[in-house]
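Here it is, the structure in full.
One protein chain omitted, others in place.
Chains here go by letter, A, B and C, matching the order in which they are written, and residues are numbered from 1 within each.
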């Protein structure tokens, strides 16, 4: 159950638009629909062809933008970002888009993903006199663009990206152009849509639905797309490798109403639940899922297993930023925060509890305990992703290997640790089948690095010990 | 689909506690779990046996209480309230608990429900020299208590309640006592729990689960319960009529993890869905529910009908108080706010859309349209409550009879109005069966007034034309 | 130096307007100019002839009213108030105007001053069934109005005021009328002005200047003035006693640009300084005043004595509500807050330090010490009011007799206590001369109670021990 209880959302969201007079307004709604991808800060930059105007703020899109902020952002093109950040990650400085102004023009840049050679590039750039204001990878790309000797922005960007390695779904804006790019493995989702004559780009397709735009296609691995007065142009800046779409986008990260590479996320999750039921059946009275991200998988499990799906837990919708935390004493007395068991549902029942993933195992243990205290006779844990045994260097915050319970414990040890009556994970093949990317054209691979340790890119020494790295875009 | 899309929650929530040194803190978490019952304001009053201390604020519990506010509320007894109010309802003045200070002692009072003879009582009281600062019914009760000639607070309260008619789950606090009371029909839920040696009272049992308290029993119709140094005492101040629990608490208002009169709300809703499937079957590809309150019923329908349940719509979690509304133009262009269809799920499908209720019909029409625009081949609307044909005078904001679509349209007219391919409501018997109160002891009736017009109390002329009535507790 | 350093402003401010379509806007600016009279809360109620609309908020007028709040207050008549409150005085509940709604009409009421028999009246009213929500004296008057059997509001008010004793400058508003009244001794200032065809009433005339209104006259002791569709009418509800205008309004409380009873406050203070110089001359190098309220007196002293006036201290303008207080340790290390000495001015100089009053003496001691630490060779303290030896029961917060240093210490003891090289107070005659009310018509007395103990009204037992009194209007 990555992200849900921990309150962490491990990535960022990008939303860009070209050719609509209400670019800022639409970006606001678009970013809003990507809010689950980052709740620490939001920013929008617009171009009115002569200048870039920017507004950024901390917190939710709602908090970062107030009545009047949007009015000030007049322009026909926009680039927006919602940001995930670890604690203490430098406040507004690290908020994106980053904006760089020169005497002649300006450049705004935002991205989702994580570079693996940023540290090395920074050292080199600093040797050449560059100075950095943020700790964001994104600033490295900006410096590389600025130092490129090519005159055309497309070529500058291509030049810059040829030097970076990692995962990125990237957008760059100047007064006259909007450019977007995907890393050669296509590790992060980025889709293109149309809204009348305007172009829209978003990390997830749910942003299209919210503003009434039509889906067009995915940005391809290694592709740079340029929007300007002459419309949209595509070029490849790198030989695309086989696509390695992040599995976790399907498993728990994206919104259920998004389609990632044309596969609906809710449907994929429900199918993961069905596969899981087929692979790991159990006799039980009810199936329940950890809200919100595991509900679809739980319903799939229930359907396949022929066991009723019930609301065994409920998530508190109102636990906001200013929520006063209970003291340790009250917490021990049983004050619950984000998740409550439904005693009337689980009492005396044999419960299948479906969760999307296990990282450190602490959350699962807490939920099992909570269900048993609420009277569950048995709790059978079913996980709709394979065991996570390796850290992710591409933007998912699964921290270091030593903290991953599946990297250090056997299945039985894990079961015991969390106090479950049984525990099963879906198999890698089951997951691939469930999501169903293989059924599509050839370029449909998934990144499985966190399950297998086979990373699609090189991994650098100091990525492995990321002592001074605080921010993933 | 009462309440969900409209952003209206039609009642209030009461939470009280006796005998715990962290009374204010626990009330904060308790009120938090009742947040769905009122989002316009929150207040807590505590007693340290010598004085009452109060803090109230507008908005969510989160917003109304900040770090430090709770520390200032030292005491072993507390009385809290979350409030629903119509627009313009007077701000903090109408926020509860209301507090009345005399030279010798203080009185705090809060309630959930609506009196039907408040207007007449106010006129009489004013004739006798009383002045009113709020437009709340609650203030009437306070005046009646104050004017009672009985010396004991229990008798004063009993005296006061003998004059009022309507629905109320009420709590009163003085320096030395906490009293709670139910109207003689028991129209609103109010439960008692225990937390170690302390007593807890709440509008819904979910508040017990959140703080780790154990359910004890319901407050009975016509009962006054007093908590003081001598513990808990009960007395009847009125001959209890047969209980008439509000049906809507089960249908859509309460939280699914609450038990109302020992019946779990999720389970009741799921059973309503099953009954509905049995009463109004249809050939379809998927079943979907309007989030959040209709999900349980939709799952029940799916299970009974053997049709897969899918997430056909998604509710945006982040549409807060400060959300910038789209301009009319953008709304017409298709910018969605709180609810989005899941195109990948509904496209090309025959959809059963389960909703909990229909008031004016406009929301249902909007959802049907939205689903069809997202590609649904057919949309069959199934409503898990009977047609609402009469206004509620007891606290549910279903406005006037002329606005109730079911009061003025035939079933076929309604279906056409909302553009559905078919439309069915559960029957009254189906609803009673589904909720299952009849299977319990004899005193288990439900209020069916909004479906039948048979009101359990007298209704007064000016309740029917509530021109000057703004606030229901 | 009452009020200045302590951050206390001991009274309230009233501003009312009849007959201008921008009544709320103008009240905002009017209250703003009365801000020094109360910084704890502000409120405005307007009438559009059919309804009263109210907005109140805590803090400065700036904080209590935001863009949009004024727009909502449409009406041609308004009644506003800024409020002073002691710590813990109940928040918004005690903020004025208080508003009382009955089934047939509404009543708003605000006042400046303090009743001396409020406690007794409350006891009686409670015996008759009245309940109180605030601890404000003002609520007592509202109850008395409500209980009056007279049909005309003027007579109701007159009836009510015949029962209260103390100091009050009062305003009452109904849908169709604005009424103002003065206590029979005229202890608090209240002036009438005209703005085109509209009438304005304010605690100080500076409010007229700010909105461009012309001064007309004072409200007379014992007078009730009614504004309604028929214009302005006056009647006496009590035999007026000789006027006893509060001396402290001249000495330190009012704004220097106000005229109290047609005497300019700055001029009065400068004359106090001159009298003081004549009564208590001293050889010195510079004269300085404690900002802001003692500057005028200091300039007068300097002029009369022929010693240069210098800025020996400076007041920090930016110490706001959210200012982070220095820790005790830092304070001891010398971190200054509101007042700093000007070392370059006082170093090596014999300094006459003029202050407006001495209450407890602690502030004076602190200032003398500060000046000496900044290098002053001698510090001669000159006070432009006589020694305060008795508490005020009419609204000035000079606390109990035992805390008044002049009530318990000889002049020499006081001088020693504050470490001054010499200390003199103006004489009572000198003060009366300086202010100059005697030069006017016969009805020009001043209240001297705090200097002499001769109170113009009866004083009640429990006024002397105001254990349960928290709020003065």
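Definition applied: a contact is a pair of C-beta atoms (placed from the backbone, for glycine too) under 8 Å apart; a residue touches a chain by one contact, two chains touch by 3 or more.
Not measured: the values here are computed from a predicted model.
**Q** So there's a chain missing from this view; which of the remaining chains does it actually touch?
**A** Taking every chain of the complex into account, the missing one touches A, C.
**Q** Sort through A:92, A:236 or A:411 and give me the one touching the missing partner chain.
**A** If we include the chain that is not displayed, A:92 is the one touching it.
**Q** Where the complex has a chain not shown, which of C:232, C:314, C:377 or C:428 is the residue touching it?
**A** Candidates C:232, C:314, C:377 or C:428; residue touching the omitted chain: C:314.
**Q** Have a look at C:53, C:255 or C:415 and name the one touching the chain we're not showing.
**A** Hidden-chain contact among the options goes to C:255.
**Q** For the chain left off this view, which of C:18, C:65, C:394 or C:451 is in contact with it?
**A** Missing-chain contact among the listed residues: C:65.
**Q** With the full complex in mind, choose from C:243, C:270, C:390 or C:437 the residue touching the hidden chain.
**A** The one listed residue touching the chain not shown is C:270.
**Q** Please give every residue of subunit C in contact with the chain that is not shown.
**A** 22, 25-26, 28-29, 32-33, 35-36, 60-63, 65-67, 70, 195, 206, 209-212, 255-257, 259, 263-267, 270, 295-296, 299, 303, 308-311, 314, 316-320, 322-324, 326-327, 329-330, 333-336, 340-345, 374
**Q** Residue-wise, where is subunit A in contact with the chain that is not depicted?
**A** Listed in rising order, the touching residues are 55, 91-93, 98-104, 107, 119, 122-123, 126, 128-135, 142-143, 146-147, 468.
Keep this in mind: only the chains that are shown with their structure count from here on.
**Q** Which chains, if any, touch subunit A and subunit B both?
**A** none
**Q** Taking only the C-alpha atoms, how many degrees of rotation bring subunit B onto subunit C, rounded to the nearest 5?
**A** Rounded to 5 degrees, the superposing rotation is 180 degrees.
**Q** So what's the Cα centroid distance for subunit A and subunit B, whole Å?
**A** 37
**Q** Where the CA atoms of subunit A average out and where those of subunit C average out, how many Å apart are those spots?
**A** Measuring from centre to centre gives 60 Å for this pair.
**Q** Mind pulling the subunit B residues that touch 2 or more other chains?
**A** There are none in subunit B.
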